[in-house]
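Just one protein chain is left out here, and the rest sit where they should.
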């Protein structure tokens, strides 16, 4: 029973980004359809999959058409997070021809990108079936689209990492490097001081690159440190780290996560696998709009 | 002598999108660096290529750091549209450590995406060297980033197609299908009527899927129709179409353009090859920020 | 059969500018009607022409009332681009008295200005009847109102020139002056280089002030140069230029276009006559709102 | 000693409207100057009057250039509210040629409109010299430009009326008509009730169309009513009304104010003459930008 | 018969501030209700007073729920400006449980603050019953909420002072101090010059701290000066000042206005008592939302 994908971006946020995209694509109207197509022509268009995948973007598609002309209706046969085969009919759009032609590209731009992310995530998740690892996104999202790309990851069965720099602490390699160079305090002292000033609801995650670093952090596991990020660890070292941490903190693997490597990584027992590729390099899924004859 | 890549997005536009991205990534500050790193720590960071490519995004990178803290300086060793090898130093960033850590991800998110587009475009362009075909983008851009993705295409040596629905006419398959179903006028009459109402500066492009359609359009070539878009034509049909049009209008090939197919398509003599993949499915280029020891 | 005036500004754009104007005119409410008029008073108001003209602005008028109070209905007897006589009833507005009084001035400010432009344009167009010249606007529009003023020109039977600096090239006198002073390339070389970098959908127009300049440009007519702008030419020189260009490029006359001079200019055979006065100096048309007794 | 014209629109407001206008005119850059003019070309341009007038708009002109490129300097020889003759040099602009060409039209669009208003106002003011009447604007301003058009009126030696519906009460003919139809209270009772609820800083002005209406209002003059607006009164009736009001309230004449009629109206002794034409139908003043050889 | 409280903030303004507050409180959704509560659960919630007071904020409450989910209905038993006792039911809210829980805090944040202001104002007004003094607010309002806090003051039976620096003149102690130090003109000359340049609808108020200052201003009372602000005057001096001004101008008392002192101050005969505490230090009224079993 999936509760998660129902946590949709708000209508406000959805309409705001669609308005922006529509304006970017037609700052002073659609010259072609407004001069070529009769004002009273109506049409039925079919949103069809040209390859298999996982759907994401129904609200954005609906908004792209409705905000261009409120007389357009969009009926979805499938819903976000559901899978489809090539040639499947995803939705039927009906209404004024001019507006449907004007909004087509924007609807597809959103749907192809987000369904691409959902589909890629689902592939990663499938590889890890049977393990308890959760696949998460990162902050490597497209500027302006984070809310929607994170939703796409959830539609594909993945999970979200922190949303932003403001809602969780992640002390990464560069933080630790600068910290050791700029203060006389030990890392342990610094992290304890940090715990004392951030809100009690704030999760603290620390990145390490070697098993040796684990020694330093061990006393803080589970109290100060909620998650240890094991970056670019070998499979052997991942296993060792998971065993040594022993459930006192969550473990997260990152670095070089691909469909080929993910199963072995999940098998090490890590709790979380975060993959930037889900959002920084998805392939747009091939979806098309066919005018019904 | 390249004039083109200097046609950069304006400072206004650059700063606006960077501000948006910074706010999305840190709506109420960077919890980690602001609590862990001393306020007076300064640092030098190196923007380094982890793989070869073409640079795009220097103004966005500079703005990401400067808008986080105006005390940060960013010096580029290379400039937009220039190529680099793996391990090459691209830029040196110096200033307050907190702000550099806060802005790092946003700077990289822009740079990796746009350099990915520039690099992919350059690969396509390289394939067509010696032909006179120009490689162009399409409207399949990321919502909100069109201005910048088109610039990235130019940095890669490609050209731009129309910016939006407002600045050129493109009568595509769906337009023609609806048109024939909804008016009693011939296509030729419709296009002539269109020519009579759009501004004299407006370019008219018409898409055809078969050679047969060319017969209908022939009398309009060069007067009403400026470009004929040959969509998903076989190589043979492309050659035939180019010959028959005979320079009276520009010819554009589209549909299934890949690095494998592009050279043969260019060899047919078409003037323009438009490829949606340049902007809808680029792989993020691997760039990183190293803290100088 | 007029298709053109139906290319209306979008509902989004219309409502946005009306909201701005309503806010400018009543930043914290309408002191008079909200304290003087009973909240439940309703009224019927008549939008009446006080002089003959061409209507433009029905959507803006409707929005001005509806955005002030959605209970107001506005029924137009005439539509945009239609002509009316003095004393003609244009529309009937019915609803809450307070809101109608509050919105009245804003509705009229838009309608009087745009109908003034449409009426002035129609007068210019009438003068050129029987010639094939199209009358166009320029970029001399009121800041913020370009989309609407261009629509008003279309309502008056005129055509639009390029919308902005971004959607067509116009090399004007100042460009040519600077160009010759700052490069060693010939004008022909510069224009060819320009053609090579701008999108293939971009129209190029070049301004000349003397017949002599035509010699330089002649080889580029019809390939690189789409339109020649003949600025402040005498009638004789206009005739000569039109003949020499001989249909290889469009010809446009500009400079000192008035109702007195336009007929003779059109008679020279130029394709386009652009007149800044249409939008920079229209007289507001006298329209009024009468409360029905 | 003029204090008034120094009450300039704020830098914030000035820059906001200029940014909007620049964006409207070049949504994705200036194709012509950015491809035709070398990036390093600099130029000196002269802002020159082509006819006599009163200057208004120096801050907007300065902002139009500076916001396009901060390297541009603009030096004014004259300042707002000063008069000039045809051919007078108004300002010298120096800097990057591309940006000067890009901003030229926007700078002129503002300057020509506002100087047109200032010049027209000055002509009206000149006609009333020797009388004590002040010439004021109305709410018949261009949507979005009210702040600047009111400033232009002040530059021409005129005065401002209320800014908006929110900062003073004006009970006009339509208010009075609806009021009498919708309440059983007398006008006097209604106005007294109004006085009791609006802020003590709020000025109340009431419009009348006939001398007879004055009888009703007389007891309220100077306490409740601060100004009586005498709309479309004959010169005789204006004289009579001014005498009868006898300084207990200010008197304002409106309706059909032109350069031909204004002197006689001022001679009746009215305190204020408000003229919508100042802002709804000014002729753009002819100013030009010459590139220095 | 109260007309005043019906002068409500516009729907535009109300919805804009509610949207902002909802976004501030849930930038990327409500994690708790969207994951814990079934999507189809509906609920009835009761807005209940936990202490007696005066209601203010019904439109904001309605908007907070409706803008979160348009399926929510809000029925008010009482309306703005009405009084209630502890435990009184103020409104019934019905609809989707998720959205009601999400909007609850924002609805209460607005309602508690504004009802706190209305209740405090009503207490001040009650103390001055039987006198003719009107209680007014000041510019000491919460940034961003002035429109609503002024409305709350009206709901409590108070009046508004000027809205902003733009709609009335108030020459306060700091103005007079700087004026005397920086010009050679007398205060009387300065005020006369001011009167000559501000709009005729502008009210002029001058602050004095001592009776002696009244001598200087006396000749200007009623012509140039509309209100004299008597700041921090003793009761005796207030009486004297009111007598000496003798109705030629309005009198306003300010400084140290509390529920303990206000009655005596009102008894001196001043026309206006302005109290910053109404808006800068109100106590939030205790209102709660109970889920109906």
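Note that the chains are named A, B, C, D and E in the order they appear, and that numbering of residues resets to 1 at the start of each chain.
Please note the rule applied: a residue touches a chain if its C-beta (ideal position, glycine included) is under 8 Å from a C-beta of that chain, and two chains touch if they have at least 3 such contacts.
Keep in mind that what you see is a predicted model, and the values were worked out from it rather than measured.
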{"item": "Chains in view touching the one left out", "value": "A, B, D, E"}
{"item": "Options E:26, E:153 or E:208, residue touching the unrepresented chain", "value": "E:26"}
{"item": "Per the touch definition above, residue among E:48, E:123 or E:198 touching the missing chain", "value": "E:198"}
{"item": "Among A:142, A:227 or A:279, residue touching the chain not depicted", "value": "A:227"}
{"item": "Options A:161, A:175 or A:280, residue touching the unrepresented chain", "value": "A:161"}
{"item": "Contact with the hidden chain (one of E:171, E:225 or E:262)", "value": "E:171"}
{"item": "Contact footprint on subunit A, counting only the chain that is left out", "value": "1, 3-4, 7, 134, 136, 159-163, 166-168, 193, 197, 199-203, 205, 226-227, 250, 252, 271-272"}
{"item": "Sites on subunit E contacted by the missing partner chain, in the whole complex", "value": "17, 20-21, 24-33, 35-38, 41, 43, 45, 97, 101-102, 104-106, 108-110, 112-113, 116, 139-146, 164-172, 174-175, 177-179, 181-183, 190-191, 193-194, 197-198, 202, 276-277, 280-284, 289, 291, 293"}
{"item": "Interface with the unshown chain - residue positions in subunit D", "value": "3-4, 6-10, 12-13, 147, 150, 163"}
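Throughout what follows, only the chains that are shown with their structure count from here on.
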{"item": "Of C-D and C-E, whichever chain pair has more C-beta contact pairs", "value": "C-D"}
{"item": "Distance from subunit C to subunit A - Cα centre to Cα centre, in angstrom", "value": "45"}
{"item": "Per-residue multi-chain contacts in subunit D, two or more chains", "value": "26-29, 31, 35, 166-168, 193, 197, 202"}
